[in-house]
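Only one protein chain is missing from this complex, and each of the others stays in its spot.
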């Protein structure tokens, strides 16, 4: 028999997560193309995800699935015929979705197509242009300032043609049809924290849940940012109504503390579950209200859906100096952070799974816990009595309306301790579950 | 065609406001009498206000319009026959509404009619006695302590007889019947901040709005304190129901920062509009809850009316040392404060005028702003994107229920930036106005 999710452990998963990220890191992903397919095929070796192909040109709400972009090679040769910038060396060198080019031009004309970071002169920036047909290269500002006048040769051997948008979807059915969504974007090329870390946590969370007895149905989406969630929502409007709670997973490998961005509704079960899970760690964390900037929560929380979806990350996008540069590499990501992130995601899932409402069957005065062996018999002392207190909290608040999460919030006690107290009281037939 | 109020400017009005105040300062005003009439006639040269006369004895709720008071001269002559206190020198020397007197008396008897400020010995206090028939003089404490024994001659050539209560009213009709009220008291004699500054700001706000296309109807009241608002409310009970928002204007020329006193209801549109306007300045300000002390908001916010009327001032009554003394003169008032106050009042009006509710016509996922030129095309960077963020906020929150003020509050972004975003989205047919 499968374990209940409350009993699951994901201890010691950091190595596997890192192995997956190391394999995926060199691949040049974008919002469409073979890099995405290769990535999903590798993930498919770990969890049985379905790979979905949506044709270019498909209307998805106000958007259209774009042409598929693939890239073979791209470089700039200097006046001396040497390659000065080469996509083959680092896939961030090319602006994502650059159109094909094969052209010679002087430096001043080339300059209009170059992107660099004057304040981080040693890093290659990450740039894309999905919906405006241009081309460009990204390079270290140090290098850019050393480019000499003369004629440069630009070669971009890309294709931008009708094809497909590709995404991965994994559904783990549970006892009930209500769904928990975990969504991560996989459209970034060689960037580790944003967002191979999110992908890795999602994959290994899925792997753990796959083996367990599940109350809820779990849906994992591995999608290109923005257009991916829009495409999924456009094709799954009915399914979306079954989403009880969801998280957008990103930036989960950097050494920063956790950060939770609330859903648009702001006080849904997922919002409260995440905050209790974070509180229970005893470590520092930050919580912010919904803002319509960020990742795919922008779409899940658009007013026409308004889903209970938040985003649980470590350092949020744009707030760490390596963000969207070549410094967001595998060294930025620590094993400890990956492991902690996976455990935090599992912890949140465990709260959702165990968050039930009970009814105290002896609501008038306290039941006599002592005669059932559930209360210390020697009165008068003040020794630590957290276990007894947790039981009294469950009894006192369980009126059939309030959930264990309510009790954990109100009491300030750890959710685990409250859930354990409820289990003991249920076994003693002092409470019953409210349907 | 007249400008919309959103486009109005009141830049460079301080000089005109000061000119008006300088002309009005020497006039001896009270709650009735010729000083009030002269004041309103001078204002009438700037804006087309109506001067209303209400006969003494008229019942107004629990009150009665009092007799009209006029004063010709008043002085005290000392034992040596010299005038020691002379109303002709400063109109604060006489207690307002003093009854006629022509009498000789020793110093100790006179003392019972004298008022001075031991802690501000160089200043003349301001005192009145509208509803108890007495007489008295106010003088510098320094002078009072130097008065020598002997016989004094007291002359007050005043009249207190049936006449009228006089007030000014200016109505600027708008597209709709709902009204915005600006009320200021004009019953104070030579006191500049309290309240010629409030009167000046109201006059020049009215002058600016007169020239504009107005959504709302604007009503300006120039009234004696307490009895004036009671009289107006008693005579305009139906009109009062059309007041959507209002402000009591006073103390708007001193160099202090802004202070807003909320309406009795506390969270009406005017309360929120003022607070967003103050917040958007980025400067220090204070907000306090309604208290049934103060100016005419006491009457507008009495439970039988409970209007959405707050009071926006600089330093509140009683909180600056010059308050109700001869030091509240034209030097206390700065051009910068007057100008800033007028702009703040206009800013609040602009929020009220522009505060509409919209409905996102593409509520499922974000619309593609990029293809409409409303979103930067080069992804990946983190450059300032406030304009885009404002558009996303308007789209995300505009469900037909929430107003632009709601969005400015929730987003923390300036109302002007939100209103501009709404205008752009409206032009792009991405939102429609909710009736």
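Read from first to last, the chains carry the letters A and B; within each, the first residue is number 1.
In this section, a residue touches a chain if its C-beta (ideal position, glycine included) is under 8 Å from a C-beta of that chain, and two chains touch if they have at least 3 such contacts.
Everything numeric in this text was worked out from a predicted model, so none of it was measured.
S.K.: Of the residues B:298, B:314 or B:391, I need the one that contacts the missing chain.
M.R.: Of these options, the touching residue for the absent chain is B:298.
S.K.: Could you tell which one of A:158, A:302 or A:398 touches the chain left off the display?
M.R.: Only one listed residue reaches the unshown chain, and that is A:398.
S.K.: Just name the one of B:13, B:91 or B:229 that touches the chain not displayed here.
M.R.: B:229
S.K.: Extract the touching residues of chain B with respect to the undisplayed chain.
M.R.: 60-63, 95-96, 125-132, 134, 226, 229-230, 233-234, 237, 264, 289, 291-293, 298-299, 301-305, 318, 323-324
S.K.: Quickly run down the residues of chain A that touch the omitted chain.
M.R.: Counting over the whole complex, chain A touches the hidden chain at residues 360, 362-368, 370-371, 377-382, 385, 389, 392-393, 395-399, 410-411.
To be clear about the criterion, only the chains that are shown with their structure count from here on.
S.K.: Averaged over CA atoms, how far is the centre of chain A from the centre of chain B? Could you give it in whole Å?
M.R.: Inter-chain centre distance comes to 54 Å.
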